[in-house]
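So that we are looking at the same thing, I have put the structure below in structure tokens.
Missing here: one protein chain of the complex. Every other protein chain is in place.
And now, chain A:
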Amino acid sequence: ARKLHGRKRPYRTGELARLLYDDNLTPTEVLKRWRGEEDEEAEVEDEEEFFRKAKESAAEQDDRMIPDYDYEELEKKWTDPENFEALRKRIAAGGLHGRSGD
């Protein structure tokens, strides 16, 4: 996600507010546009068929509460010290309460 934030200002809040209630777009399309993944629109025709299939299979799925993560990706991400350190600012200074246990 961090990398995406760098690119020509996708993820703009106002943009989402505008797209949110645009009924011509499916939620998947809204999010694609919002994330600025529209650039790939150049590839058309025979690839379009492929995408439609992919979309259909996504629509076949049931609702999930837990998103489907790729755990290998996650493992890679969180064993990277840089990401690990970046998250530290979200953590209260630990061990101050004297119950850090073991």
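Just a few scattered comments:
Convention: a contact is a pair of C-beta atoms (placed from the backbone, for glycine too) under 8 Å apart; a residue touches a chain by one contact, two chains touch by 3 or more; residues count from 1.
By definition in this document, contacts and distances are computed from a predicted model.
Of the candidates "Protein transport protein SEC23", "18S rRNA biogenesis protein", "N-alpha-acetyltransferase MAK3" or "Trafficking protein particle complex subunit", the chain left out of this view carries the UniProt protein name "18S rRNA biogenesis protein". Chain A residues in contact with the hidden partner, per the touch definition given at the top, are 1, 5, 11, 13-14, 16-17, 20-21, 23, 27-28, 30-31, 34-35, 59-69, 71, 74-75, 77-78, 84, 87-92, 94-95, 97, 99-101.
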